[in-house]
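A single protein chain has been omitted; all remaining protein chains appear in their positions.
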Amino acid sequence: MSEIQNGLGLSPVPKSGVKLSMKDFKSDQEVRWCPGCGDYAILAAMQGFLPELGVPKERIVFVSGIGCSSRFPYYLDTYGFHSIHGRAPAIATGLASSRPDLSVWVITGDGDGLSIGGNHLIHALRRNVNLNILLFNNRIYGLTKGQYSPTSEIGKITKSSPVGSIDRPFNPVSLALGAEATFVARTIDSDRRHLQGVLRRAAAHRGASFVEIYQNCPIFNDGAFSRDDLFREVETTDDLGEAFVASRVSDPTPIGVFRDVDRPSYDELMADQLGRAVQTQGEGDLATLLNGPDTWTITEGSAASD
Amino acid sequence: MSEIQNGLGLSPVPKSGVKLSMKDFKSDQEVRWCPGCGDYAILAAMQGFLPELGVPKERIVFVSGIGCSSRFPYYLDTYGFHSIHGRAPAIATGLASSRPDLSVWVITGDGDGLSIGGNHLIHALRRNVNLNILLFNNRIYGLTKGQYSPTSEIGKITKSSPVGSIDRPFNPVSLALGAEATFVARTIDSDRRHLQGVLRRAAAHRGASFVEIYQNCPIFNDGAFSRDDLFREVETTDDLGEAFVASRVSDPTPIGVFRDVDRPSYDELMADQLGRAVQTQGEGDLATLLNGPDTWTITEGSAASD
Amino acid sequence: MKQVKQLDRVIVRFAGDSGDGMQLTGDRFTSETGRLGNDLATFPNFPAEIRAPAGTLPGVSSFQLHFADHDILTPGDAPDVLVAMNPAALRANLAELPRGGRIIVDTSEFTSRNLAKAGYGASPLTDGSLDGFAVSALDLTSLTMAAVEQFGLTRKDAVRARNMFALGLLSWLFGRQVTTTVDFLNRRFAGRPDVRDANVAAFKAGWNFGETTEDFAVSYEVKPARLAPGRYRTISGNTALALGLVAASKRAGLPLFLGAYPITPASDVLHELSKHKNFGVRTFQAEDEIAGVGAALGASYGGALGVTVTSGPGLALKAETIGLAVAVELPLVVVDVQRAGPSTGMPTKTEQADLLMALFGRNGESPVPVVAAASPSDCFDAAIEAARIALKYRTPVVLLSDGYLANGSEPWRIPDVADLPDISVEFATGPAGPDGFLPFSRDEETLARPWAIPGTPGLEHRIGGIEKAHGTGEISYDPGNHDRMVRLRQAKIDRIDVPALEADDPGGEARVLVLGWGSTQGPVAAAVRRVRKTGGQVAQAHLRHLNPLPANTGDVLRSYDRVLIPELNLGQLATLVRARYLVDAISYTQVRGMPFKAAELAGVIQDVIDSE
Partner (left out) sequence: MKQVKQLDRVIVRFAGDSGDGMQLTGDRFTSETGRLGNDLATFPNFPAEIRAPAGTLPGVSSFQLHFADHDILTPGDAPDVLVAMNPAALRANLAELPRGGRIIVDTSEFTSRNLAKAGYGASPLTDGSLDGFAVSALDLTSLTMAAVEQFGLTRKDAVRARNMFALGLLSWLFGRQVTTTVDFLNRRFAGRPDVRDANVAAFKAGWNFGETTEDFAVSYEVKPARLAPGRYRTISGNTALALGLVAASKRAGLPLFLGAYPITPASDVLHELSKHKNFGVRTFQAEDEIAGVGAALGASYGGALGVTVTSGPGLALKAETIGLAVAVELPLVVVDVQRAGPSTGMPTKTEQADLLMALFGRNGESPVPVVAAASPSDCFDAAIEAARIALKYRTPVVLLSDGYLANGSEPWRIPDVADLPDISVEFATGPAGPDGFLPFSRDEETLARPWAIPGTPGLEHRIGGIEKAHGTGEISYDPGNHDRMVRLRQAKIDRIDVPALEADDPGGEARVLVLGWGSTQGPVAAAVRRVRKTGGQVAQAHLRHLNPLPANTGDVLRSYDRVLIPELNLGQLATLVRARYLVDAISYTQVRGMPFKAAELAGVIQDVIDSE
């Protein structure tokens, strides 16, 4: 297991002194998904992958929304924040842009990330906030027991669409590219090597990395993706148009990294402005600030302006 | 002035018996924008264009959010709903999907439609709700007196970004295409012919028509677009990838209709399902519904199941 | 024939793993019970939405049914019979079973692995810890497997029919019919003949087991209750609410438009309504709660009965849009099926802690009427009442239900459609008067404004969330106009016609009044009944309208020495009542995610009486 080049993606994050193993990343919480849920595979892949980061556990944070997928953070012995529905990218933006020393991961679902949270997602992407955003796409609302989601196919019969959904689904990769994300990828729960390969590249990318993970929900949408589907590895490009065109292909389904391009990340830009302010104006002095440009002094009974 | 082919876009909307003129569409409200605001030109273009629709005034509804641009409905003598910030596409979705006999227009700004309202926008587009969505893009928050918006260029100096914005802007056309909008166009406030031409095609398209209108805000972002900029007419395509690639070109700026493709609109699909339900199950009978499948009868002191 | 013993009431609880089909079993038993003419009430209690691992305590799902030969008010405090499909189910429920109660367990599940999962050191079946209970330790699994052998199912599918064996046994025990459940199973599993046959066989085997083996010496009979004559069904709160909305739409003559985003425990209202497209019902699953209420408001603007349904976190998100509806004065029904909070809280558990949010959770002075359903079947009437107010007064109305009502069920005397209130309204029609159309003029009696929908010639007008001039509706920043409009909007809500509050005090000598609202109605009434049985004098009253409160509320409250308000929150109605009437109401609260128990509440009432 080789360590990720700590050059780009994790540059401001301190390195771990000791070598960590998969087991170090397992929390003491009982994992609670249905038997056969694809989330187990993703969790195992993640736990297996995290040691590669070479980052101490306490520098890693998982932020999630609400959904089956969003329970993910409980099972990792890192810092974790299981927040509210759809808001993880927003919360993580505050964390990542003020704490460049952390490796921040967002875990979301197709409902959490594309339905209620769609706006926060595209804004985090355009801002290039230093996050690794993993969208577990099972094309269904799992936690609420099976309604169609923004990635369910037209005609899908679910509890809330008894004669078939009429909503044209998003292609999450196309949408992310439409938001000009700097790193966009797709992978599958059932192919651990591929999944870990994509995680590796996502982590290496500094800025917002968006990864759609096809995930099977055996209870409410079994077989939405299967090993028998045809998948083809895309070629990574930094050209947005090309990547978008690649995302439109459907048979075989393209997987892999569609786009990977280097742009300053949001925290860097923010820190730069703060740094430059100190350089040009000096460290802020509170007394000077409170005084402002225009003061006067009152001594016993008299006023004189300064 | 020729009438729009009432074939596609307005098919379920009754035609006007009388010929209407520009003046019929002016409301009695005093127009309140700053002198020189691009909104005046758009309003005049719209008032001049509406008679072409051939639709009676009472069948036209303008729904807007909040912003300078969102005051638009007050100045048109049609039905109008000046709602709350960012929510116009959602409100209009309820209206348009239950009232196919109306021509529904959404007026929004770059803040209203892409910042707080970004999610409703992309969802209305993917669902292909029968709306004409006009996004007045002045690359600034006008109404709140000048903060940068999601379309402001990096480095823009505004009240809230005194040393320059660090947020990479959206390209509204790319974003709409990423959401797989069926009709996507761009035009400019200052070119009335072009603007009206695009409005004509947007109205003719049934389903969601998205039109970005470059609009000058002389007060807070003067000259963001100028007549001297180079513009080039795009070729309309129904291919999403091609349209997206076209949207990535920047110099000269492409204007015109990027994509125009025919897909069933949301209200049609919804009405179809209702119609089919009546066909297969008959008009709903309330008594039958209340009874449900399993009842029993109690006469004085006794129970017997039916 | 075995002996048949008469009972006046029984409480049965089915408990098992989330995957054991306890809810289905309970539902089925409930249907049969209703059919026999018993009065009944149910309490399904399931774990978090997500499935906990099989066999663990967090994975236990239960269904309690209370049935009787007289009218009953709650699903009962403590079960008489507990069916426990595995050790975890036994452990999670045993504490509530009174000594002497009957326990039916599946011995095959009491493996050391399962015992460990449930946290048992030794098997409770053998370590004496069940002494004092009437335990029927049966190998339900093997019995079921034997019964379904012939259908060649997988072991997994065969074992799955265990719940039907248990249902058969209980059906025998309480004299339920066989045929109707068989019919039901035939319908339910029509598409999978092997599963259908196995379930039927398991069910019959269970029944026969009771009839033939010696484990069960007597069976029981609970005579039909003297319910009012009529046609009945059992109904859950969420179903009743959905049907009430359809009925309201029909009785208003307006199409129903539901804009909603799924959320526990409200999603079933969306599910139910999405089935009734032949009633012209449009259901729109929105991208979030804000879009759900927005679309509903847009549909109302277009002349539909716009409805949105959600639970607490969703209501919080809808606040701004409800405020817009207050400002533009359009009808809108906002259903909040409350769950335990704050924040995500405990989504599958009940609570009444959204009352003050419903009343005050918006910026500015933004009054909305609030109606609260009192029982599962009352959700039907409450929905019609909410729609009536919304339409008549052109206002958003919050309808409060909760997880307990939503999933609980009871017999419902099906109303005659013709007896349902006529809640039709008139749209404004053109042409406009000499001063033009005045969208913010008001009806003298109701203060409602005219509702002119797009498509009406001559009434073209603009509305919005900015303050509007009285009458014309034009944007107005005039100080006096704003003050006037704020007070007019408040007055419109204050004068809504709600029925007077009725206190029930048969003895006429009570000094203590118990005031309930929403789903506490059943527990309060049951507790009051207990107190009265032991000679206590106590009055009760129930608030269905929380805003406006009935005009006589203050008078009623002040005519008692003490007012006790039990609530599943920290005293929200008490806050309201104290502020309004300066009555020193005693607040008794529990926030356990569970309904009150009648016995406990009776004790509290008695204490108040005694302290008088």
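Per-chain numbering from 1; labels A, B and C assigned in written order.
To be clear about the criterion, a contact is a pair of C-beta atoms (placed from the backbone, for glycine too) under 8 Å apart; a residue touches a chain by one contact, two chains touch by 3 or more.
Keep in mind it's a predicted model, so treat the numbers as computed, not measured.
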Could you tell which one of C:A353, C:V370, C:L438 or C:L459 touches the chain left off the display? C:A353
Checked against the full complex, the residue among A:Q47, A:N119, A:Q147 or A:S265 that touches the missing chain is A:N119
Given C:A78, C:A137 or C:I466, the one touching the chain that is not displayed: C:I466
Which of A:V31, A:V163 or A:M270 touches the chain that is not shown? A:M270
Options C:A54, C:I475, C:A551 or C:A599, residue touching the unrepresented chain: C:I475
Considering the whole complex, not just the chains shown, which residues of chain A touch the missing one? 27-29, 56-61, 63, 66, 73-74, 77-84, 87, 90-99, 101-102, 119-120, 123, 270, 273-274, 276-278, 280-284, 286-287, 289-292, 294-303, 305-306
Taking the full complex into account, what residues of chain B touch the chain not shown? 30-35, 66, 68, 71, 84-86, 115-116, 118, 141, 143-145, 147-148, 150, 159-163, 167, 219
Which parts of chain C face the unshown chain closely enough to count as touching? 47-48, 58, 311-313, 315-317, 319-320, 323-324, 326-328, 338, 340-346, 348-349, 351, 353-354, 356-357, 359-366, 464-467, 475, 477, 479-480, 482-483, 486-487, 489-490, 569-570, 575-576, 578-580, 582, 584, 590-594
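Methods note: only the chains that are shown with their structure count from here on.
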Please state whether A-C or B-C has more C-beta contact pairs across its interface. B-C
What is the distance in Å between the mean C-alpha positions of chain A and chain B? 30
Separation of mean Cα positions, chain C and chain B [Å, integer]: 39
So which stretches of chain B touch two or more other chains? 119, 123, 270, 273, 276-277
Check each residue of chain C and list the ones that touch at least two other chains. 277, 287-288
